[in-house]
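What you see is the complex with one protein chain gone and the rest in place.
Up next, chain A:
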């Protein structure tokens, strides 16, 4: 699972008002290189929650992202490369996602988070 997906996911449990961002427990992570597409990064930038991305990337062992970013900094290629690496190349393979409100674990295996809810959580 890429951090892009992590940045989009939120906990869906009944009664949870703010299920974002999900905490991450890492047992195993990988990096897969993909081609950079600056247009995509620029359009995605407005949708990304930057703080959550920085926190997640730090947890995954990549702490090169700056804390604060604004639209004008996107022109720099260096930042775009970092952004690209954090967003699309870091993969969580094994571990879990944690709901910030209830602490419920969503296990991640083979890169697939299990977001199925129990009957009492719907």
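Basically, contacts are C-beta pairs under 8 Å (C-beta built on N, C-alpha and C of every residue); 3 or more make two chains touch, one makes a residue touch a chain; residues count from 1.
Operating definition for what follows: contacts and distances are computed from a predicted model.
Taking the options "18S rRNA (Guanine-N(7))-methyltransferase", "phosphatidylinositol-3,5-bisphosphate 3-phosphatase", "Serine/threonine-protein kinase SSN3" or "Myotubularin-related protein 10-B" in turn, only "18S rRNA (Guanine-N(7))-methyltransferase" matches the UniProt protein name of the chain that is not displayed. Across A:4, A:25 or A:98, the single residue that touches the chain missing here is A:4. Interface note: of A:37, A:63 or A:76, the residue touching the hidden chain in the full complex is A:37. Seen across the whole complex, the unshown chain contacts chain A at 1-2, 4-5, 7-12, 19-20, 37, 39-40, 43-44, 47, 49, 110-117, 119, 122.
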